[in-house]
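As you look at this complex, bear in mind that one protein chain is not there, while each of the others sits in place.
So, chain A:
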Amino acid sequence: SDEEVVDPKATMEVTCKPKCVRQLKDYQACTRRIEGDESGSKHCTGQYFDYWQCIDKCVAPKLFEKLK
């Protein structure tokens, strides 16, 4: 079988990144904000979810075209 098989979902998530730059920037800003926090109560789940929701919305309609 083909050794070079590449997961289409992973590649599509990469190609969809430009559409979700705003959410990615928000997440990265959050990451920087909570850096060095020792209390353990700060987290960036919200921005993370926003980013991945954007990626998912971009990937989902077209993913199955790449699959058998």
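Operating definition for what follows: a residue touches a chain if its C-beta (ideal position, glycine included) is under 8 Å from a C-beta of that chain, and two chains touch if they have at least 3 such contacts; residues count from 1.
The rule we apply is simple: contacts and distances are computed from a predicted model.
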item: Name per UniProt, for the chain absent here [options: "Nicastrin", "Integrator complex subunit 11", "Sorting nexin-4-like" or "Cytochrome c1-1, heme protein, mitochondrial"]; value: "Cytochrome c1-1, heme protein, mitochondrial"
item: Those residues of chain A which, in the complete complex, touch the missing chain; value: 1-2, 5-10, 27, 30-31, 34-35, 37, 40, 42-49, 52-53, 56-57, 59-61, 63-64, 66-68
